[in-house]
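Take this structure, written in structure tokens, and hold onto it; I'll ask about it next.
Of the protein chains in this complex, one is absent; all others appear in place.
Letters A, B and C mark the chains as written, and numbering starts fresh at 1 in each.
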Amino acid sequence: MSGKRVAVIGASGYGGLQTLRLLLGHPELEITFLGGERSSGKRWSELVPFLPLPTDLVVSSPDPEAIAAAADLAVLSLPNGLASQLVPPLLQRGVRVVDLSADYRYSSLAQWQEVYGAEARQYPRSDSALCEEAVYGLVEWESPERIAAARLVAAPGCFPTASLLALLPFLKQGLIETRGIVIDAKTGTSGGGRAAKENLLLAEAAEAVAPYGVVGHRHTSEIEQLAGQVAGHGVQLQFTPHLMPMVRGLLATVYARLRDPGLTAEDCTVLLGAAYRHSACVAVLPVGTYPSTKWVRQTNRALLSVQVDKRTGQLIVMSAIDNLVKGQAGQGVQCLNLMAGLEASTGLPLAPFYP
Amino acid sequence: MSGKRVAVIGASGYGGLQTLRLLLGHPELEITFLGGERSSGKRWSELVPFLPLPTDLVVSSPDPEAIAAAADLAVLSLPNGLASQLVPPLLQRGVRVVDLSADYRYSSLAQWQEVYGAEARQYPRSDSALCEEAVYGLVEWESPERIAAARLVAAPGCFPTASLLALLPFLKQGLIETRGIVIDAKTGTSGGGRAAKENLLLAEAAEAVAPYGVVGHRHTSEIEQLAGQVAGHGVQLQFTPHLMPMVRGLLATVYARLRDPGLTAEDCTVLLGAAYRHSACVAVLPVGTYPSTKWVRQTNRALLSVQVDKRTGQLIVMSAIDNLVKGQAGQGVQCLNLMAGLEASTGLPLAPFYP
Amino acid sequence: MSGKRVAVIGASGYGGLQTLRLLLGHPELEITFLGGERSSGKRWSELVPFLPLPTDLVVSSPDPEAIAAAADLAVLSLPNGLASQLVPPLLQRGVRVVDLSADYRYSSLAQWQEVYGAEARQYPRSDSALCEEAVYGLVEWESPERIAAARLVAAPGCFPTASLLALLPFLKQGLIETRGIVIDAKTGTSGGGRAAKENLLLAEAAEAVAPYGVVGHRHTSEIEQLAGQVAGHGVQLQFTPHLMPMVRGLLATVYARLRDPGLTAEDCTVLLGAAYRHSACVAVLPVGTYPSTKWVRQTNRALLSVQVDKRTGQLIVMSAIDNLVKGQAGQGVQCLNLMAGLEASTGLPLAPFYP
Partner (left out) sequence: MSGKRVAVIGASGYGGLQTLRLLLGHPELEITFLGGERSSGKRWSELVPFLPLPTDLVVSSPDPEAIAAAADLAVLSLPNGLASQLVPPLLQRGVRVVDLSADYRYSSLAQWQEVYGAEARQYPRSDSALCEEAVYGLVEWESPERIAAARLVAAPGCFPTASLLALLPFLKQGLIETRGIVIDAKTGTSGGGRAAKENLLLAEAAEAVAPYGVVGHRHTSEIEQLAGQVAGHGVQLQFTPHLMPMVRGLLATVYARLRDPGLTAEDCTVLLGAAYRHSACVAVLPVGTYPSTKWVRQTNRALLSVQVDKRTGQLIVMSAIDNLVKGQAGQGVQCLNLMAGLEASTGLPLAPFYP
């Protein structure tokens, strides 16, 4: 029998808050431990008066012993690098982990250390074996059995989630060229976390659209890793994120060149539909209907749509998710579900509160 | 001596309002006629209590005789198609026109009729000669003398303005491939005009990012027309606009493949800087500084930045403008200035009110 | 046994959409009819691709016979005046109604006709008896038995809901003066509905705060009606709504003079807590914690907080709700629940997706 008691570490950040909100409405999983460094010792109801939990827990320092005593599963919503300090002691104590950070998303520790240089210097690591063992939790493209059996799941980043859901069906079928792919992505400011930063102030970020991390953004290599695996050979892509004046939502507009110029948008829509036929959390829109991030806000759903330009031979795949749900906490809960022996989509909201 | 009395037709729409606001602070041009169908007969101060004009004019039906009696120059901010009904009678009466609509942006009437099919059916036209005569008012790329001498100037669309300013220096020098160009553009909702539409309601458009007009948006052909002229041969590009949850601002992220893989971002920045050395309304940011639409809000300035990805061989040019100023009314005033014998940037704001 | 099949009339407006979203997650009530004039004949999945219903119904013209054949209960989300044309034939056919419009909120038809003059002229009515029969569906202040037994429930307006929840406990206890009460209310733009209006465009309403309907707003009399009943004598108040640059949320800041200058904020908080001890959808915050509309967004919860100014003798009660949920559709579902023999809060979300 799989344990269903869950610890949430980093409870008052956005990843933690969102995980708690999802678990709050969950029919099977139970919140039994709240971990946080800054808010340690505070009663939850004082800290977050607007989100009452069934049991008014006190936030505790994330001590592995205490977590292991209280929980079977732990969701870690911690800064990159810091997560890697907590994961090994948790696994040693039998706590299975869903890590929302980037620490175990690469099967190679060396690659992580290269891509996350600053964090690697701050947090020396030698857990290569764990990096290899960790399962990449993109539920729609990983074997459910592997996730169900995993000790450690690395939940994908928000940009990789939206991008990979759009790209992988075409890469798998070999329908697009693996050079010259452009991913132009747009995200709300909550993706930057809850820690106060000047550029994320409403006064700065409202009425503003701007690119950032142009060329070499960390998520590029994360996307290329799985894309390459599915394509069967290296994939090279141009990924450019943009900050949007909104709280939540992420749209990836993916441009790729079709190998077969005869393919139509309808063909590609059929193909995409087939790829996600059994995925409760992914839906494909009819040709000519384009996804709005608002249509998936506060849901664990990804909405995809395809268009083809006969004139230029380009395939355009649009992919909208909520960056904090399907792009983070919701995906984490999908993994928790599988690890607890449940259906992946158990307890996850799929319908938005519109408008 | 060039006349400096200006009529603004379509005064209470966003193009008209913005033109009036710019003329209000103008040292030389004078507002002498306000035209509008719906608000005809109303005193300006009642209609728009927050924008007092030096003379509290009454809005009049846009009668060519009356306009010609009052003004030397006219700015037309009318729906596509409708503008073409007013331009010929104005020119006949000696009024020189800056048209903010798309009606004279193509040198071929047949192309306009194909691209703007619905408008072409509603407004039958036979003014091919005027289409050929009209000067495309992208001041930075047109001869100032031609605009100064023109009877009719077609102000470019907002997306073409941002896109062309980014692309043309590279096309002119032959530095990028003319196939496979991707323009991923993001605009605020004011680009959709002031007429009430459900999708532009705050309740719909706030907290939402979505693509629209994917494949075949009208501005594609407008961009390709001038791009092809400057490149010296046909250019084919993929243009995808996205609606952003903000009032103003437009960002075009342009992806193109460099012909010479040895070019660096610094090289490209130098080249871009040289291209706009004498353009008061275009500035190039240093490598690594990316433009925010907020940095140009309510100014007539375009901010450009370049990045190069060695790995993929892609050039990325980012171009930010205010869609209602450099993308519409401000560009119109640049043209008016030249037509009135002034410096193009006379009276135009270049510094934003931040934040 | 109470029927649980529900018809939603006016399905694609905000009230209808929100009702459907709430029923979608409801464990007992079933959506069996979608009514709408403009979208009649359209399949729901085409009309609203982002909110799949269990059964992909076709929207029908709201014919009383058809509604009665399909449903036991109907929620009407129609323009004021129009609802009164549909309610009598529905009741005659045994369909019990929750009306989200203002048509049955006054027990006196004459008063409605005075307050809603334009609508009264457009829709002549003679259903005085129904106005008297209708139960005002402010669940926390009406007898649950009366609502459970009602044929017709008039769901309160959004402003009255927030205002009355704040005022009634103090009026009932006779703790505040019934003259000089000031209600300064702030609402998101979704309160204005989904029909396109210029002033609700994002370009107009974003970055803008303004009062409207100053002196004599219709909700003034609606608030005074129930306030007077609970106080036991006439109450006169100043109600001023303001439009906020956001989609959802309503905050009423209520100012009243305390009769007993010795009362503290703590006393008043205890009193308020006692008044709502058994109300699952109302919570009282500790002194010094003030409600944000964001804390109740997309929930059916009202959050109240009290402050007292010793110096001035003023009581300040702050009341935050989601205007489309507790202020409209959620309140409607509370009533439906009681009418169907369920707990009032069945199936209603009380925890927000923050941020």
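A few notes on this one:
The rule is short, and it goes like this: a contact is a pair of C-beta atoms (placed from the backbone, for glycine too) under 8 Å apart; a residue touches a chain by one contact, two chains touch by 3 or more.
From a predicted model like this one, the values you see are computed outputs, not experimental measurements.
Contact with the undisplayed chain is limited, among A:Ala69, A:Ala149 or A:Leu201, to A:Leu201.
The missing chain, though absent from the display, is touched by one residue of C:Gly94, C:Gly117 or C:Pro211; that residue is C:Pro211.
Of the listed positions B:Leu17, B:Leu34 or B:Ile321, the one in contact with the omitted chain in the full complex is B:Leu17. Remark: the residues of chain C touching the chain excluded from display are 179-180, 182, 184, 186, 188, 203-204, 206-212, 214-216, 236-238, 240, 242, 244-249, 251, 253, 255, 257, 290-294, 297, 307-309, 311-312, 314, 316, 318, 320, 355. As for the chain not pictured, it touches chain B at residues 14, 17-18, 21, 24-25, 49-52, 190, 194, 206-207, 247-248, 283, 285-286, 289, 292, 294-296, 298, 303, 349, 351-355.
Touching residues on chain A toward the chain that is not drawn are 14, 188-190, 192, 194-198, 200-207, 245-248.
The rule is short, and it goes like this: only the chains that are shown with their structure count from here on.
The mean-CA centres of chain B and chain C are about 45 angstrom from one another, to the nearest whole unit. Shared contact sites, meaning residues of chain C that touch two or more other chains, fall at 14, 190, 194, 206-207, 247-248.
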